[in-house]
Structures are given as C-alpha cells and as structure tokens.
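Excluded from the complex is one protein chain; the other protein chains are retained at their positions.
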Amino acid sequence: MTVEGNETRKEMILNMGPQHPATHGVLRLLLHLEGEVVKKTIPIIGYLHRGVEKLGENRTYLQNIVFTDRLDYTAAMCNNLSYALAVEKLCGIEVPERARVIRVIMAELQRIAAHLLWLGTYALDIGAMSVFFYCFREREKILDMFEMVSGQRLTPSYICIGGVRRDITDKFVELLKSFCDTFNDYIRDYENLLTKNPIWVERLRDVAVLSAEDAINWGTTGPVLRASGVKFDFRRATPYCGYENYEFDIPTGTKGDCYDRYLVRVEEMRQSNRILKQAMKDIPDGPIMADVPFVTLPPKEQVMSNIEALIKHFKIASGAFQIPKGEVYSSIENPKGELGFYIVSDGSARPYRMRIKSSCFVNLSALPFMTQGCLVADLIAALGSIDIVLGEVDR
Amino acid sequence: MNRQEIIDRIQEKASSLTMGTSQGIDCPEVVVDKQHLIEFMKFLKEDEALSFDLISDVTAVDYPARTPRFDVVYHIFSIKNGQRIRVRVPVGDGDGVESVTCVWRGAEWLEREVYDMFGVTFYNHPDLRRILMEEDFKYHPLRKDFPLEGIEE
Partner (left out) sequence: MGVEKNLANLGIVTTCLDKVLNWARKNSLWPMTFGLACCALEMMVTVSARHDIARFGAEVYRGSPRQADLLIVPGTLTKKMLPMVLRLYEQMPEPKWVIAYGNCACTGGVFRTYNVIQGIDQYIPVDVYMAGCPPKPESLLTAIMMLRDKIDKESLKNRG
C-alpha cells in the first residue's frame, strides 16, 4: 500500500525476472498488482539482444547460417530453412528434389521437438512435473537423429543455401521410421495425463482469451493465431519445399484461450507426424545440393579429393559470392509462428541489410492486452501459452 | 487475387497516394510519401478486395549516401488472398513518420524497435521508447556509422 496525501492506493508494482523459473528466459515483467489481480503488465526485453542483425551485415551469407540457429534455439532447423529459402529466392536457385524432401523431414521433426519442449516446460510451470520428463525423453530421440546427420543436437546449421549439408543414411531412415511408428502413442500418453485433467482444464480454460479479430490486429501468427479460430498456416497459404504435396490438417481453436493453444499444439504434433510418414515413404534419389557457381558449396568428399572443388570451396567460404542485387522477404511457418527474413543485397558478399522478423516478438507484444485483469497465476499460464523464446524476441 | 491484380487495384483506386509501384522478386512493392501513409495503409486494410489485415513486419534500411537517408519498410500480408505487399516510405535523418498503430496494433513494438535501432520517430505512437537497448543508450546501433563492436563509454 502506498499512501499519498489523503489517498491510499492499494496498487503494488512487482518485478518479475529477468531471472525467474517461469519466464522462459531473460524476460522482465513489471506487474501493476492490486492484490493478486494484474492491472497492467509491462514486458521489458533486450536482455539477450546480441546484435544478430548488425552481425548479419558484417558476415558473409554463408557465415550467417550459424547465427540463424541461435535465434529460436528450440527450432534451429526451421530457422536455417527460412534463411536459406530467402537467399535462394534472391538468387533464383532451384533446390534438388531430394534436398527438398529432407528439408521437410527436418523441419517437421524440429516442429515436434519444439512443441515437446514447450509442453514439458509449460506443464512444469503449471505444476505437472512428470510430463516434463516424458516429453524430454521423446525429444532426445529427435536430437539423436539431428546429431546423426549434422553432428550437433541443438544448433545443427544443417540446411544451407542450395540444399542440405550432408546426406541422410539408411540408419537415419530406420530411426525415423521407428520414431514415427510409436510417436502417436506417446502423444496419447501426454493427453491422458493432461487434456481432461480437472486441474489442467481449470488452470487454462478461459485464461487470456484473444479473439480472432484481436489476434489478427495484433499481428500474431502460429499456434496463437490458430487457437483464436483463424485457420491460417504459411505452409498452406504460401507453400515452400513441396508442402503442397502433403496432406495435413490445420488445427484451430474456438475460444482463443490457453487451453485452445495447448490443444492446437498437441494436434500439430500429430499432424507433423503425419507429414513425416508421407515424406519418408518415398525419398527421391539424387543430389542434395544445387550446383550454382559461387553460391553453393561443393560436396565435402569432392573438396577433400579434387583440387578444383577445394578452390571453389575456399573462394565461397572466404566470401567471393555472386549474389545479385535486390531485396526479398521470405517467411516460413516456424513452430512459434512466422519467421521472416528480409534481405537487401547490394551485390557484395555480405547482406546490406538482414532483417529478422520474429513471431515471438510480435506475439509477446499482445501479452499486456491479453492479461488485463487476470490473476498472477493466470499470467504465468498466459505467458507460457504464447511460447516465447528470448533468443528470437531479442535477436 | 494475384500480384499483378493487386498492383492494378492500387493503381485504380489509390494512385494519387503512391509515388510508384513495381513487382519485386517476391511481392508487389509500393513507394508512398509519408504525408499519405496513414490514408494508404487504411485503404490497404479496409479495401474489400485487397484486405491486407496482418502486419508482418516494420523495419528500416539505412542508406547514408542518399537523401532522404532511411527507407521505412512495411510488409503486410493478406490472409484472404494469401499475398504480401511491401510498402516503402522514404524518411530523412532526424525526421519521422506517422505511426500505423491506429491501423494495426501489432505495429506497436515493431515501430519501437525501428526507433531504437535507427532513430526514426513515429508520431502519435502510444508508447515510443527504446525496447532492446537500455533507456539511456545514446546511439542507434543499426545505423551504418555505428561500429559493430560498439563505442567505448
């Protein structure tokens, strides 16, 4: 309570974060509270602002792939894909068929991994601890597959300009098959624990409702937009990598509350599994990297044995790109929403401007609007349901 | 509606508000003068056929050798048509442009970031202050004359 003159105000300002178990990273929230009721939320971000856009202007197109991994670090493959598609559109590069199918497989595996991570940590926030361990168990299988193809679990830098870096092996396809065959049962296990659980429903139903009109007005994308009832997915609206050839549903919610966002993401995992099964059935043979002089790297085996390939590799790696002048904006459906790259090229080896449109940034801006008048515990539920990753919010 | 139809519609209904239209590699581009910005943005959103309702991005590009120095670039998406449009507004150094938060609320934080990184002012913005850097940071990092490794203070 603060006393000012003859007036007693019951409002308290509480600082949450940037070090806090439930803020999913270094997010700071200033809460204007009246008892337990949140009157106003002011998010303060920038604690993980690493200057990636400025770095993008000072590094070559090839070097920038590494930074894209570290944006939304739960969905690194998808970030790589978005950047690669933007540069390929700028240069007019056609990616070989085998690489396109591998890209879809990696993107959907990454989507499942990101949603599993979200579900585990969200359930932990709300208080359901066992789900955390179950989700991470499945996620480990996916990370093992990533490590098999790229050598890294979290930041693979696997999808690059012109194709993918290394080919997948039969062992990978075997692991993928065994994962896809059993994953739907695991989703059923998670749903058994949570979906009809009275505590879960009570905590999430009618919390932080965002209507369809508001969701569009605030520029939200991804599961947040779909949970509000807008049936929109960039994989359907502006297909890339051959998504128009796969059958999948777009789950949508009705109310736009936290419970709908949970249901949408769980169903998306099922649909991703469906896409994986289709992609895996018929992976075409052929090269995994387009052969474009002075843009795409030659295969590693040739670099090690052929002097011309070695010279080509050296020239590209040290920055002798021939990217045409122009600008392009290209976005994909990341697990969190729309990840867009706006690249302005002046014909040199480095982008003139590399802008990263982050869905988490825009979705987070709707948080104060969504949580007016809710309780502090509901605020935690709302924050978790938007699914933010500070690496992408702050860049 | 395809990309050419979008350009045709804009030229038919709002050519007095634009300074030029063209087809980019990925989407139609329109250059708009800052005096007509709000009117044009409202037209893009409210026109039945165009219906550009989802603000994708607001950013800026710095061309220090040119006057006006900055290009504030808007990317807006139409859920109905599945098409994107790029709107470019030239703005001088030290100058500003009207905020489009009255058209799309989602532009609020995006414009704050442009202000923080480039120093472009947005008039009638509900809360224009720095968002990524500290409140008392003196420079605008994404300007071309700001060094990558920062300025020692």
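First chain written, first letter: the chains are A and B, and each begins at residue 1.
Here, a contact is a pair of C-beta atoms (placed from the backbone, for glycine too) under 8 Å apart; a residue touches a chain by one contact, two chains touch by 3 or more.
Just so it is clear, the structure is predicted and the values come from calculations on it, not from any experiment.
*Asks:* If I'm reading the header right, one chain is hidden. Which shown chains does it touch across the whole complex?
*Replies:* When the full complex is considered, the omitted chain touches A, B.
*Asks:* Which residue, A:G25, A:P43, A:P96 or A:G162, contacts the hidden chain when the whole complex is considered?
*Replies:* A:G25
*Asks:* List the subunit B residues touching the unshown chain?
*Replies:* 133-134, 141, 146-151
*Asks:* If you put the missing chain back, which residues of subunit A would it touch?
*Replies:* With respect to the unshown chain, the touching residues of subunit A are 18-21, 25-26, 46-52, 54-55, 66-67, 70, 73-74, 117, 121, 132-133, 136-137, 139-140, 153-155, 390-391.
The rule we apply is simple: only the chains that are shown with their structure count from here on.
*Asks:* Please give the residue numbers of subunit B that touch subunit A in the complex, ascending.
*Replies:* 24-27, 53-57, 59, 61-62, 73, 75, 79, 82, 84, 86, 104-110, 113, 117, 130-134, 141-142, 146, 148
*Asks:* Provide the residue numbers of subunit A that touch subunit B in the complex, in ascending order.
*Replies:* Going by the criterion above, the answer is residues 45-46, 49, 51, 53-55, 58, 89-90, 214, 216-221, 230, 232, 237-238, 326-331, 338, 340, 342, 344, 352-353, 355, 357, 361-362, 364-366, 369, 394-395.
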